[in-house]
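Before any comments, here is the structure.
All protein chains but one are shown in place.
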Amino acid sequence: MTPPLEVTESTAAAPPEVTLAGMSKKAIQGRSLSQIAWLRLKRDKVAIAGAFVIIALILAAIAALVLDRVFNVIGPNDFHQDLIDTEGGTLAPKGTFGGMSLEHPLGIEPVNGRDLLARIFAGSWISLLIAFLATVLSVLIGTVMGVMAGFFGGWIDTIISRSMDVFLAFPLLVFAMALVGVMPDTVFGLGSETVRIGMLTFIIGFFNWPYIGRIVRGQTLSLREREFVDAARSLGARGPYILFRELLPNLVAPILVYATLLIPTNILFESALSFLGVGINAPTATWGGMLSEASRFYTMPHFMLWPGLAIFVTVLAFNLFGDGLRDALDPRAR
Amino acid sequence: MSIENGDAVSAQTETQPVEAKRTDEALLSVEGLTKHFPIRKGLLQRQVGAVQAVDGLTFDVKKGETLSLVGESGCGKTTTGRLLTRLLEPTAGKVIFDGKDISHLSVGKMRPLRRDIQMIFQDPYSSLNPRHTVGTIVGAPFKLQKVKTEHGVKRAVQDLLALVGLSPEHYNRYPHEFSGGQRQRIGIARTLALRPKLIVADEPVSALDVSIQAQVVNLLEDLQTEFDLTYVMIAHDLSVVRHVSDRVAVMYLGKIMEIADRTALYERPMHPYTVALLSAVPIPDTSRRGNRERIRLQGDVPSPVNPPSGCRFRTRCWKAQEICKVEEPPLAELAPGHRAACHFPENTDKLTIDPTGASHS
Amino acid sequence: GGNGTDGKNGGGGTKTPAFNAALTETFNPSEKKGGIVKIANAGTWDSLDPGETYYGYSWNFLRLYGRSLLMFKPAPGGASNELVPDLAESLGTPSEGGKTWTYKLREGIKYEDGTTVTSKDVKHAVLRSTDKETFPNGPAYFEGYLNLPEGYKGPYKSKGVDTNSAIETPDDRTIVFHLKQAFGGFDYFAHLPQTVPVPEAKDTGAKYREHVISTGPYKFDKNEIDKQFNLVRNPEWKPETDPNRKALPDGYEVTMNVNADDIDNRLISGDIHIDITGTGVQPASLSRVLSDPAIKANADNPTIARLWYTSINPTVAPLDNKECRKAVLYAVDRTGYQTAYGGTFSGGEIATTLMPSQIPGAEKFDLYPAGPDNKGDVAKAKEALTACGQPNGFETNIAYRSERPKEKAAAESMQQALARVGIKLTLRPFPQGDYFSQFAGNPPYVVANKLGMALNGWGADWNDGFGFLSQIVDSRVIRETGGSSNTSVRIPEVDKMLDEAIGETDTAKREKMWGAIDKRVMEEAVILPGVHSKSLILRGKGLTNVFVSDAYGMYDYLAMGLE
Amino acid sequence: MPATVITYIFRRLFAAVVLLFIVSAVTFSIFFVMPKLVGGTPETLATRYVGRAATAETVKITAEKLGFYDPVVVQYGNWVKGVVAGADFDYGAGVERCPAPCLGYSFRTKQPVWPELLDRAPVTMSLAAGAATLWLIGGVAVGTLSALRRGTFFDRTAMGIALAGVSLPIFFTGLISLSFFSYSLGWAAPGGAYTPFLENPGEWAYNLLLPWITLAFLFSAQYARQTRAGMLDTMNEDFIRTARAKGLPERTVVVKHGLRGALTPILTIFGLDVGLLLGGAVLTESAFSLQGLGKYAIEGITNYDLPKVMGVTMLAAFFVVVASLIVDLLYAVVDPRVRTK
């Protein structure tokens, strides 16, 4: 019998279709798509800068928690009313630029004189935590719904798609406000802050899922038509195998990208809710809440500048990173 | 070499009556196979029509032979392939594999049979999951069918890779690192893992360059010999089909127009459609330019949603007459082992005409 | 500025702008007629219907288009607390020891459509206001005190029911009120807008607010509810029937739902004349007003008969122990509290008693001195805590209305101050709509959720001990289903003292009794008084006859004219 | 053809009605079922709508009048009945007919909701229309230029600004710009200023200029990004190569062939955005104190004025539905493949 091999060794070492500069082509065994994406991402300076800011933020948020609890630095809720102009009655910080000083680098709040820097830091973890958790929730619901709709099709698809329409037709913010207003404040003996965070997470996360759901559904629909799904079926694979082993790994990239881009949206959503007065309870600092308070003192713009900047930088960092990630995972998308 | 076996089978074909084979030798036997895709509309998803993708196919595939399905785009080749592998459930008709009617088997009942029927896909890019390593892809059949291998799955996969001409080191690589031809080999390795009896190959080489195409065609032939495989080969390139098949079925708009032994079909095509198809194939020979007798079909294939009445080919057939409109010609055996569905078949006088229009060299 | 050299003029007053120039005197007195006064409201009226409205500024303003039996005198400062006859010829004549009150209407008073006002219209107006299905928001004094037939549901539902047991109209100008029990202060009831006559034929129930039939010098022209309305002169109003109103401007233009900060800016720029709610400038404008002498010279800083306080709930352990409550009172930072509400100018004066000084009978005392700087007496608080058996402090919750930044700030301040003695407060905001009904004012909820404290505020309907105290210290107004303003005062002795005071017809004696009640409640340490409210209000450019009415705690809207 | 279009529209409208039903039911249950779960009773609900001096009796009759003793389903049924068939409102001295679509009467002001919505809608519409025009023009222009000059300084700067724009909360930009341009510099109208268009178009535009620009900045950032991405995709299409191969001038290629293709997906987003915005630009309206539908919704929520909230939610959902219907119809106009399928 003739050996079925008409292939010489040169075929075996055929160059990968995706080649990268400076990479020896044979050096890496089995470079997966994610590894390639990572290599691409590493070269995207802006995205990496975004990632660094995000990491710094997370560290700062953790530091804020630890410092607040462990070390006795200026607390985010400590009053400094001695620095407030109470005699003149204006209740503005004494001194220029909102009471900026070495001790209070970003100045202090009017009325009670709380340190803005400390509050910005303290606010970071709430913002990030809620945004992260809400994103996780949206992604979970969105993925499950999207995959179900896309994979099963038929009436399941119809129902899920219609319910996504319903969600999209709701004036979300109004709805979220209404919900926050009527939701109980304490549940299962949990403290009000925990409940509040949970509730905000739920509301933000719950209302954002249709967006990711649509994307996942679309992706699933197109993946479902790929022949490798048929290949698996022709090998006798069951539904769950196809779903989890064949489809999901391919959905990870778009989901990841969308999640990174959803986080900034959720940060904005949380701050919007706080701004509208339905966020986390006082005195816990949140950026949106600080902005909302600052809006009452618009004559002292420095007061709204810092939380506004904090939101901006965070959101920007996530957006930059998300953009970079998308480009890295799907270089064609841009 | 490999082809003797096939020739032997086709030689048999010519000497034995069809009925006899159907009972004892057919590995796969298809009767009145039909698939209509419903077209639904509106809120209530009412069915307003159907794409008659495949309409009443009847044929047998004998053990060890290669049967090819050819036809223009949209004539239902892929659908047939998917029906045979039961990726689709037929609307009507029967698929009998190895004596067992699998037409309406449930997914669970079908699972053990999947070892015996495998499929090679057309698109080497979409048929491999980009997130899986070659090892995972080729190992999937073992996993899915819970097959124990002697030296472990990895070893088995590496053997398969070697078999299809890939290096066993490729085990941990991802599909995107391979060229189209190599991917197709990976797909073939996966197909072979369970040592199937029947392989349905849906345009296995259409997406490949000529040079690679030849490699894969040779590989498929070699494997057929080695493992005693039976192929149902779907293709539209008539030259390739002639090279690989023992018997050929020509499809048009969901129906078989003509089915015959390779030589018979290429040398004495009976159905006008087959004649036209053959004469449309460009020949890489400049000397034949101009002196080749061509039959040029006019227009396009009608929609399978409402195919023409009577003979489906009549709208483009130069021989069509009133009867073709009214009466559907049966797929009749006009010569031993040679069936055609035409009211006015060609080459019935057994005159040998070179379909390429040139004198025989 | 303005160079106001004319000095004093006519009724006394100044033309020189100065801080608090309109507090006790008329600023810029003038008799000049004409002009349109432009008014802005950051929110909306509760109702323009005299039978239902319950906002102070609305009562103040309503006198422009409606005449009740009596009214507060349009005069600067304390003089405004005097009730003077308006629709009636004189103050009420009590009989049966204060159980029956008789008023006689002036002659020649007509509606805007020219028909004459009769006592029947006043009766109808009062009766309709008791229909709480139609007018759920209005004051409920009349149905509480009038001797109405059992099950009476107002003139719409109980048509044809004989109501003479409550109100009699022996002739077209006489109206006699019959009470269930003696009530010495009935004249205060008679001043309520609910006695502004409503012609039965023109009464459209809940829709009457869209077009109130005027008896005053102005009538409605265009009225878009919650958006804007205009008042124009009412030709049927005759100055000779009305000694109290000058009716100087030609009309009023009122816009609602204007951004509050914007109102301040427009007031300063002269775009509008009056911020009608009279609650003072926004925090953002505070520094601008106080640091710019020119602007400050056009501002007044009146005290309002309102107390911002914190209820300390004796139903929630360990605050059921008086010593623990005392600890709270000692520990609180009063300046901080004051600052939270807006500081000395726009917040108010630090309160140590319930009743503000405007209320006759109010006494000044301080049972829980907070140290020299008013920042709390930590030592005393700790002492009290020890006495209470909680030397290391305790944990409890404090409720406030989430929509109110000042209450939030006060709660935060309390949290900081009490932390000094180990009392750990958790802030619990609640939506104001349900604040009393479901949360802070709902006793079972308070207990179940350990709402040890709740921020609260109270302003009297009118400056009198009854008006101020009855709703916040009477334990009998507490409903187990929630909804009352009193959330913490449950002292049987106080209830008794209240009953005695109400029955007392001797004004001087009565006023003394209110003071005693105040003290008794403070002794129990169930209320932590915060501030007696003040507001920093701006005089619009070009207004004449501007003065603060103590009765309303804001500018009097009746006397103003335009230059 | 028109017949199928009409049936299509009817089908869509029917779907829209179903959708609106669901939206209303959910909103309704949020206001009635949720409070009950937290322990609310008809009386506590009613306490929201009575004055501070209300007696228990008053609370009871109010609860009765507002129908809080009925099961939620009945209450919802009544509401739906009102919308479909109109309702009667007892205003004490008589009964008034509230014709369909009767979205009920405000619990608080006793005013019918529908006319109030009609009254508020122009503000929001003005806001949306102006901002949408600005952002569509600005965003698409910048996006297109960026795509054509991919990688240049202009592209980088524009996309940088766009990314910044996407990352800025509207209430922040709104407040800052208000504080700066209006209060400090006095160039723009103060918050809350609104003049109806018909009254004085100049003033209308002047008053809305700042909200328009702020809102448009946020959106145009997004649209610039979308347009750029779309343009880059489209300019890689085969048909662009064909257009060039025909020798068309580059401008024609870009505008007629490129933009035309790239803008279709933008249409979808645009429709949804405008639809959502028409239902009330909650944040913008509250940052600029505009008395539009968004503010109305907030008022409704803070006052627990359910009919208001229901009304505005319905209207908002309606706008979204109509916008998406219009987008779909427009699609058929723009894309012949949809039309002639």
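By written order: A, B, C and D. Residues from 1 in each chain.
Going forward, a contact is a pair of C-beta atoms (placed from the backbone, for glycine too) under 8 Å apart; a residue touches a chain by one contact, two chains touch by 3 or more.
In this section, contacts and distances are computed from a predicted model.
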Fill in: Chain excluded from display, named as in UniProt, from "Succinate dehydrogenase, cytochrome b556 subunit", "Ion-translocating oxidoreductase complex subunit A", "Peptide/nickel transport system ATP-binding protein" or "Na+/H+ antiporter subunit G"
"Peptide/nickel transport system ATP-binding protein"
Worksheet entry | Hidden partner chain, touching residue among D:Asp155, D:Glu237 or D:Asp328 | D:Glu237
Fill in: Option touching the unshown chain, where B:Ile212, B:Leu229 or B:Cys342 are the choices
B:Ile212
Worksheet item: In the full complex, which residues of chain B touch the absent chain?
Response: 1, 3, 72-73, 179, 181-182, 209-215, 217-218, 221, 236, 238-240, 242-243, 262, 266, 276-289, 294, 296-301, 355-356, 358, 361
Discussion item. In the complete complex, the non-displayed chain touches which residues of chain D?
Written reply: 237-239, 241-250, 252, 257, 260-261, 334-337, 340
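Basically, only the chains that are shown with their structure count from here on.
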Fill in: Fewest touching-chain hops separating chain B from chain C
2
Worksheet entry | Centre-of-Cα separation between chain B and chain A, whole angstrom | 50
Discussion item. Centroid of chain A to centroid of chain C, CA atoms only: how many Å?
Written reply: 48
Practice prompt. Name the residues of chain C that each touch 2 or more other chains.
Written response: 261, 403, 431
Item to complete: Indicate the residues of chain B shared as contacts by at least two other chains.
Response: none
Practice prompt. Using the touch definition up top, name the residues of chain C that touch chain A in the complex.
Written response: 261, 282-288, 290-291, 335-336, 339-340, 342-346, 402-403, 405, 408-409, 411-413, 415-416, 426-431, 449, 536
Discussion item. Under the stated contact criterion, what part of chain A meets chain C in this complex?
Written reply: 77-79, 81, 84-86, 88-92, 110-112, 181, 185-186, 191-192, 277-278, 281-283, 293, 296-300
Discussion item. Which residues of chain D touch chain A once you look at their complex with the stated criterion?
Written reply: 15, 19-20, 22-23, 26-27, 30-31, 34-35, 37-38, 163-164, 166-169, 171-172, 175-176, 178-180, 183, 229, 232, 272, 276, 279-280, 282-283, 286-287, 294, 297-298, 301-302, 304, 309, 312-313, 316-317, 320-321
